[in-house]
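Yeah, one chain of the complex is gone here, protein chain that is, but the others are all in their spots.
So, subunit A:
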Amino acid sequence: MSPDVMPETVVAATATEPAKQGRAHTRARAARRRRMIVAAARAVLLVAVLGLWEVFARAKIIDPFNFSMPSKIWDQVYTWVTHGTALGSLGEQVWYTLQEALLGWVIGVVAGVVFGIALGRIAFLADVLGPYIKVLNSIPRIVLAPIFVIWFGLGPASKVASAVVLVFFPVFFNAFQGAREVDRNLVANARILGASDRRVTLQVVIPSATSWIFTSLHVSFGFALIGAIVGEYIGATKGIGLLVAQSQGTFNAAGVYAAMVILAVVALLAEGLLTFAERRIFRWKPSDSES
C-alpha cells in the first residue's frame, strides 16, 4: 500500500499494453492467413477435379462420349449463350423455367404457410387433417409430374403444379412446427395486453414462425426448380428441362451438363436474393448466430 510501490505497477501495466496489441495483431494475421488458405484449397480442389476430368477424358481413360469433358461443356454453354439453343435463345429457356418455378414456389409457399399456421393454431383442424397430410407427404410426389402433364398439358401449368406439390410440404411442416413452438409466454403476454385471437395469430404466431418458415424457403426454392425441370423433362415446349431431354435424345452429354451448370447458377442467384431478403426481415434478431 506504500506510495512508492505505485510507479512500478503503473510501469508494468504500460509495458503489457504494446504486448497485448502485438498479440491482437498476430491473432488477426493468423485469422486472415487461415481464410486465404481455405480459399486457396477450394480453388485447388476445383481445378484438380475439372483438370483430372479433362485429362482423363482426353486420354480416353473415361469415355468422352458418355462423360464429356469440361472444355466441351464450356463450349456448349458458350454456343448456347452466343447462338441460342435449338429451341430459341437461352435466355428464353431460362426465363421460362424460372417463371414456372417461381409461380409454383409462390403458390406452394402461400398455401403451405396458410395451412401450416391454421393447423398449428386450430387443434381441431390438425386432428382431422393430420393423418391425411402424413399420407400425402409419404407419396413420392415427383411421380405426380407425368400425371400433371396428362391433366394440364404441355404448357407451363403442369410444371407449376409439380413445383407446388414439391414446395408445399416442407413449407407446411415448418410453418406448422413454427406455430406450435411459439413461446407460450409471448402468447399469454399478448392476450393480457388485450390481443384478440386473430391479433395473436397475426402479430405473435406468424412473426415468431417466420424463422422456421424461412428455413424451409431456402430448401423449397430448390424443390420448385426440380419440379419445373422434371415437368419440362417429361413433356414441354420450352425450358431448360426440355433442353436436358433434347441433349439426352441426341446423345449430347455436354448439353446435359451445360444445362445443369446453368441451373446451378440460377439456383445460386435465387438463394442469394433470398438470403438478402432474410437479412432485411430479421433485423430484430441478434446477429451472433451468423457464421
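Note that contacts are C-beta pairs under 8 Å (C-beta built on N, C-alpha and C of every residue); 3 or more make two chains touch, one makes a residue touch a chain; residues count from 1.
Criterion: contacts and distances are computed from a predicted model.
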> Name the chain not shown, per its UniProt record: "Mannosyltransferase", "Oxidoreductase", "cytochrome-c oxidase" or "Thiosulfate-binding protein SoxY"?
Replying inline: "Mannosyltransferase"
> Which of A:Ala188, A:Val219 or A:Leu269 touches the chain that is not shown?
Replying inline: A:Ala188
> Residue-wise, where is subunit A in contact with the chain that is not depicted?
Replying inline: 183, 185-186, 188-196, 199, 203-204, 207-208, 210, 283-286
